[in-house]
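The complex appears here without one of its protein chains, the remainder shown in place.
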Amino acid sequence: MSDHGMFGAAGTGDTSGYGGLVRTPAATGSSERPYGSYFDDVADDLERAYPGFSDAIERVVVDRGELTLHVKREKLVEVSKILRDSLKFEMCMGVSGVHYPEQSGRELHAVYPLLSITNNRRIRLEVSVPDNDAHIPSVVEVWAGNNWHERETFDMFGIIFDGHPGLTRILMPDDWQGHPQRKDYALGGISVEYKGATIPAPDERRSYR
Amino acid sequence: MGLEEKLPSGFVLTTVEKLAGYMRKNSLWPATFGLACCAIEMMAVGSAAKYDISRFGMEVFRASPRQADLMIVAGRVSNKMAPVLRQIYDQMAAPKWVLAMGACASSGGMFNNYAIVQGVDHVVPVDIYLPGCPPRPEMLMDAILKLHTSIYDEKLGPNREAVIKSVEEAALNALPTHQMKGLLA
Partner (left out) sequence: MTTFIDPYSSSRETTEGTVFSVTGGDWNELVTEIGATKEERIVVNMGPQHPSTHGVLRLVLELEGETVTEVRCGIGYLHTGIEKNIEYRSWTQGVTFVTRMDYLSPLFNETAYCLATEKLLGITNDVPERASAIRVLMMELNRISSHMVALGTGALELGAITPMFFAFRERERVLDIFEMISGLRMNMAYIRPGGVQQDLPAGATQKIRETVKEMRKAFKDNATLLIGNSIWMKRTEGIGYLDLAGCTTLGITGPVLRSTGLLGIFVRLNHIAVTKIMILMLLQQIHAMCTVDS
């Protein structure tokens, strides 16, 4: 029984039905000025307040109404301090980890959403590190609330935050091996036994056509 | 249980069984083991707002497992929580029963992954499973009432050993699940 067509992916656990669609990968270049709404002001203010803007910020991406600054990891703490003090981004909403196994050399990303209450603005910082050297300086001294978020990102992705006061596992048991949210970590489910049939775990199922 | 062992089973023993069963089922005290969403439905059942288990004498959710009879495992049990679950179960004094409330406690539910124990019967022996996500408070009460009837019918002494032996024999001779014919086969 082999039918072809767009729907139903074979060989993966993708039951969404859109496995046959080919998606263009996200563009890797910078967005061009003008960025729109308050993003230009943010970029200008940052350039004014931080002379090393051009070698710290790798890319500025404006996508779907949101501004993302890609920062080099060595300059992360400096940029964060400038953003917090001069541009009034007082609050950091945490750290999210992302794993792109196909981007060799830049597999692990850490994303910091920032919020400015005084100006009602939101931007995002993104730092990329390679898998074999997954170290990012910790921003706990800038925004203390990131303490547990960085622990979670370490736990789930294996990104080590240098300078963190006490980087341990927070969600998984302390002696867990591996970093669960990475793409190469298996889902870990078991197959379910019914009367006369077995349904495999979600990452090993056939596509339902 | 000294006296009943020495008397012949029959009239005296069955009356004691019925009496003990009646006593046990009518004031079963649950231990709070609310973990996730099912815990909120369990609180709705215990809170006497609309669905009230104090009519069965069960509104006292004992915090200490040593004073509790029934452990209602309400919610998903993660791998980190499993040793705690076992410890609480061990701290309960016999006679004790376990009610696996919800799909996650019965079988891992929708979370078939690395983090969740696929059914608390991997950790503690379960007496009654209650499906649902989350089960309505009426479903929880129905499960508790079914558990009550099975507690009432529990045997003591030599009758109990006979029951255990027959159940084990039935389980050993039963048709395994993968040989049964269901809707999927």
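Should a chain be cited, it is by its letter among A and B, assigned in written order, with residues numbered from 1 in that chain.
We adopt the following convention: a residue touches a chain if its C-beta (ideal position, glycine included) is under 8 Å from a C-beta of that chain, and two chains touch if they have at least 3 such contacts.
Computed from a predicted structure; not experimentally measured.
Across the whole complex, the hidden chain's contacts among the shown chains comprise A, B. Looking at B:21, B:34 or B:157, the residue that reaches the missing chain in the full complex is B:34. Of the candidate positions B:23, B:49, B:93 or B:174, contact with the hidden chain is made by B:49. Although one chain is not drawn, its touching partners on chain B can still be listed: residues 32-37, 39-41, 43-44, 47-50, 61, 63, 75-76, 78, 80-81, 83-85, 88, 110-116, 133-134, 136. Think of the hidden chain as still there; on chain A it touches residues 13-18, 64-65, 90-94, 115, 117, 120, 134, 143-146, 148, 158-160, 165-166, 168-175, 177, 179-181, 185, 187-188, 202-203.
Please note the rule applied: only the chains that are shown with their structure count from here on.
Within the complex, the chain A residues that touch chain B are 171-173, 180, 185-190, 192-199, 201-202. Across the complex, chain A is touched by residues 79-80, 107-108, 112-115, 118, 177-185 of chain B.
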